[in-house]
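For reference, the structure discussed in these notes is given below.
Missing here is one protein chain; the remaining ones are kept as they sit in the complex.
In order of appearance the chains are A and B, and numbering begins at 1 in each one.
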Amino acid sequence: MTAPVEHSATVSPPVIRRLIDGGLIGALAIAVIGAAGYYLFPNNLALLTRMTAMALLVLSLDLVTGYCGVATLGHAALFGAGAYGAGIAAAHFGISEPLTMTLIGAVAGAVAGLVAGFVILRAHGLAQLVLSIAVIHLFHEAANKASRWTGGSDGLSGIMPNAVFGLFEFDLWGQTAYIYGLALLILVFVALKILVRSPFGMLARGVREDPVRVGAMGVSVHSVLLRVYVISGAVAGIGGALSAISTQVVGLDSLSFTLSAEALVMLVLGGTGSLYGALIGTIVFMFFEDTLSAINPFHWLTIIGALLVMVVLFAPKGLYGSAVALVGRFRRRQA
Amino acid sequence: MSTLFEVRNLRKNFGGLAVTNDVSIGLAPGDRVALIGPNGAGKTTFVNLVTGNLKPDSGNVFLGNEDITTLRAAERVRRGLIRSFQVTRLFLDMTPEEHVALAILQREGQAGRVVGHYSGRPALMQEVREILHQFGLLELSNIKAQEIAYGQQRLLEIALALALRPKVLLLDEPAAGVPQSETARIEAALKRLPADLAVLMIDHDMDLVFRFAKRVIVLAAGTVIFDGLPKDVIADARVREAYLGNYADAGSVA
Partner (left out) sequence: MQTVFSIAVDALAYGMVLFVISIGLSVTMGLMRVVNLAHGAFAMIAGYLASYAARDLGLGYAAGILIAVVGTVIIAIPLERFLYRRLYGATELTQVLMTIGITFCVIGIANFIFGPTLKTIPLPPALQGSVDLGFRSIAAHRVFAIVCGLVVALALWFLIERTAFGIRLRAAVDNAAMAAALGVRTEVVYAVSFAVAIGLAALGGVVGAELLPVEPYYALRYMVTFLVVVSVGGAGSIPGALLACLVLGAIDTTGRYLAPEYGEFFFYLAVIVIVTLFPRGLLGRSKQ
């Protein structure tokens, strides 16, 4: 639950509050923006689908970093596990039914989340950060070595997903892939909205605010974090599976430190601890990346670097968080 | 009366220095005991040993008939040994209502649920309101903890402990840092704690101790040097010695 919800809660009738909390408005917004993207950029659906997969990764990172306060630079391990899980199922085992592939991706991501969480959550501070970095590199090198299964640095190809529900073929323009991705994103978003306002979601926020207090309430902080990691892994895994299904290849870059760092940058750009922030950060980052890096990749790096410094200095709550704070201040002045 | 909580021969050394030296204390239901002692007496270490955040070198801790010495901190909480903190530890981004609701959910073993919202449970909401009302926090139900006054945060700290339905409550300086004008509210809240609850309050504030406690334990240099009625504590030579050192022998300090 985010600040605006709290604010509007005091003024709006309970029915509207419930709709907002339940994520219906968010789901609707994603659908509307998604449809707009579909009609505005019909030739760029591949980018939009990539955005959707990335949004799932950033949402997943938000659970760990935004809601629980764990700083990690290795979250792509969970995304990559999902991508390879779904890709290997299709390329080596002939499981090319997209829903099954997605499910396999979610399970693979959850398992990777369990492993990564097991390693990372034992430590704190700098040690934790370094462990997260080591985990993503270890996953990367392991995937590179297991080239018989993963295709190594050439990437895993031969992924030919069937039609969705046996009806909608994955077409050359990526229309089916985009709509499939959008549907996944909406479902996951609603599920996460329910999760973060559930008792367990409150517990997770409690861990971020003060783990000692949570412990004094008789809760094992470590087990809460590990469970969040598993859930987060499933979400990232769905994103990875979507990436495998839509691009029909899985590359080692899906298990890279760079992707992990980029996801963190997107999250912070949008604002941590809010699902909307995660989505907005992803869209803004990827849109500008696509536009600017087409001109010159190094200009893009300079601009995103400067933007990051600006956000840290002047808008630590991110774009969404700062906007919410502004609206709140404006409302309070009016009241 | 039967003993509900007992510490037997508890010992802890830090690098050869006995910070807790053979401490034994017993509490019965309904007890109102204050643990006092000069700075460095080992009060904080004692609390950490009891709550399970530190491991003792020897000795035992009992709750009811169970030896809980080797249990982890969270397990002790689930058995009803609850503490409050000297420095307020709250979830600053959450409201008092959410704090208390989360504590009740945890007590009921429901805090791991991944669906639903506490506000959809009338019985729980009823209890949340009762507890908040008891501490005069009902009006602040939906304001974030970081926006409420420090005295009220202290009250919420106690409310949170109470929502976990403790059998034994360790209060670590419940009025620390609260302006004089607001301590009365905290005292009043302490007076209304459930009658069968065993309370061990750790504090410096002698006025509060004398008004609250029916029994006083004095800890000095890791050892219990006094365990008895409040009216006897001031007259006790060892206590005077511990607090005043050589001044105690010098007669009038003026």
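For this structure, a couple of remarks:
Throughout what follows, a contact is a pair of C-beta atoms (placed from the backbone, for glycine too) under 8 Å apart; a residue touches a chain by one contact, two chains touch by 3 or more.
Please read these numbers as outputs of a predicted model, since none were measured by experiment.
Of the chains displayed, those contacted by the omitted chain across the entire assembly are A. When the omitted chain is restored, the residue from A:A31, A:L47, A:A71 or A:V249 that touches it is A:A71.
The hidden chain makes contact, of the residues A:A134, A:A163, A:A183 or A:V284, with A:A134. Although one chain is hidden here, its contacts on chain A can still be listed: residues 65, 71, 73, 119, 122-127, 129-131, 133-135, 137-138, 140-142, 144-145, 257-258, 261, 264-265, 268, 272, 298-309, 311-313, 316.
Just so it is clear, only the chains that are shown with their structure count from here on.
Spacing of chain A relative to chain B, judged by their CA centroids, is 42 angstrom. On chain B, the positions that touch chain A within their shared complex are 51, 72-78, 82-83, 85, 89-95, 98, 101-103, 105-107, 110-118, 142, 144, 160, 164.
Across the complex, chain A meets chain B through its residues 6, 9-10, 21, 194-195, 197-203, 205-206, 209-210, 212-213, 215-220, 227, 231.
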